[in-house]
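Note that one protein chain is taken out, while the other chains of the complex remain in position.
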Amino acid sequence: MIVSETKIRVRYAETDKMGIAYHANYFTWFEVARVNMLDELGASYRDLEAEGFLLPVLDCRAKFLRSAFFDDRLVVKTVMKDPPLARIELAYEVMRGEELICTGNTAHGFITQEGEISRPPPRFMTLIRQRFGKQD
Amino acid sequence: MIVSETKIRVRYAETDKMGIAYHANYFTWFEVARVNMLDELGASYRDLEAEGFLLPVLDCRAKFLRSAFFDDRLVVKTVMKDPPLARIELAYEVMRGEELICTGNTAHGFITQEGEISRPPPRFMTLIRQRFGKQD
Amino acid sequence: MIVSETKIRVRYAETDKMGIAYHANYFTWFEVARVNMLDELGASYRDLEAEGFLLPVLDCRAKFLRSAFFDDRLVVKTVMKDPPLARIELAYEVMRGEELICTGNTAHGFITQEGEISRPPPRFMTLIRQRFGKQD
Partner (left out) sequence: MIVSETKIRVRYAETDKMGIAYHANYFTWFEVARVNMLDELGASYRDLEAEGFLLPVLDCRAKFLRSAFFDDRLVVKTVMKDPPLARIELAYEVMRGEELICTGNTAHGFITQEGEISRPPPRFMTLIRQRFGKQD
């Protein structure tokens, strides 16, 4: 299991007239958290793209338990439970201090810049397996 | 079953560097579709809020089958299968011509402006029941 | 002078906790209006990009006279006063009925997909000159 934590501070632009963070923005925060997790793995998303791989979202979900407000300092915990085969599956928990305010999931597939479905790049899988404690 | 169709044209702002519409924007399109469905029901969201009711998103999901591109003309089909009890459950299909490119769901709860969970307002339920062909 | 009118309906996602449309979204509305003006000229932005030209924003400004609210129906009037030389200069007025709520400007330059500054593509200039009533 790979776990990563990312700090988010709620922007005014992200609020809506209900006075809370608009729900779609949580998916952007998940993206920020995911990019940070890849950085911590040593496989930055920027580099993955430079190597010709894209990682589009295939499926995404969020459940909202409490509202987030302007200027809230949140932590997004990102969890990869299993090494990816064809898909990368990630789970997220958005915390405000000790309070769990949102849970979510995203699934991603690797595609090449020509739009072909691809296996994860070997360097990426090596890094993942190292973190999961398996040899290549 | 209540069904509504809403046209969306993909904005440049909604694309990302992959050249496709960024996934979180589909949830904004679902909102546009939902607001339109409420209009067609005769219960505009603007009026619901003026009457003191908010309708936050409790849960949302989207599955992406194909990409949407800048300037694509899409149709979002919104479906309410059952009259709401405590929650409003909506399903969405995003079409580009005959192609299904995304399916999604949202669930909503009514709350009052004081933040209390509420039953749907009576006028709203009357309109819903009329469309479902039931008497009040 | 070329003038175009584009309808905008304010999305919930575009509001902020002040209860009004967040200022940065007006620039997205200007984009929608600009894309519509190009369509009316017969030079769709999608086609311009397909022909290898990009039209990045070099400068943009907005002055806010009144607030826009959720579900407001607005009209963005876009004006091109002069045929473009190196830059395209556009002016915008955002109207809610008879009320002027915002004025703005954007300036754009043509660049090629390789990132080189370019003159406007000839087909584009022909269309523009026809609308300005000048011969090629």
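First chain written, first letter: the chains are A, B and C, and each begins at residue 1.
Simple rule for what comes next: a contact is a pair of C-beta atoms (placed from the backbone, for glycine too) under 8 Å apart; a residue touches a chain by one contact, two chains touch by 3 or more.
Predicted model, so just to flag it, every value in this text is computed and none were measured.
From the options B:Ile8, B:Ala24 or B:Ile88, the residue with contact to the chain not on display is B:Ala24. Touch with the hidden chain on the side of chain A covers residues 11-13, 28, 31-32, 35, 44-46, 49, 70-71. Residues of chain B in contact with the chain left out of this view: 12-13, 15-17, 19-20, 22, 24, 70. Chain C meets the missing chain through residues 17-18, 20, 23-25, 27-28, 31, 49, 54, 56-64, 67.
What we mean here is this: only the chains that are shown with their structure count from here on.
Put simply, the chain farthest from chain C by mean CA position is A. One simple way to say how far apart two chains are is to compare their mean CA positions; for chain B and chain C this gives 28 Å. If each chain is reduced to the centroid of its CA atoms, chain A and chain B end up 25 Å from each other.
Distance between chain centres (mean CA atoms), chain A to chain C: 34 Å.
In chain C, the residues touching two or more other chains are 12-13, 70.
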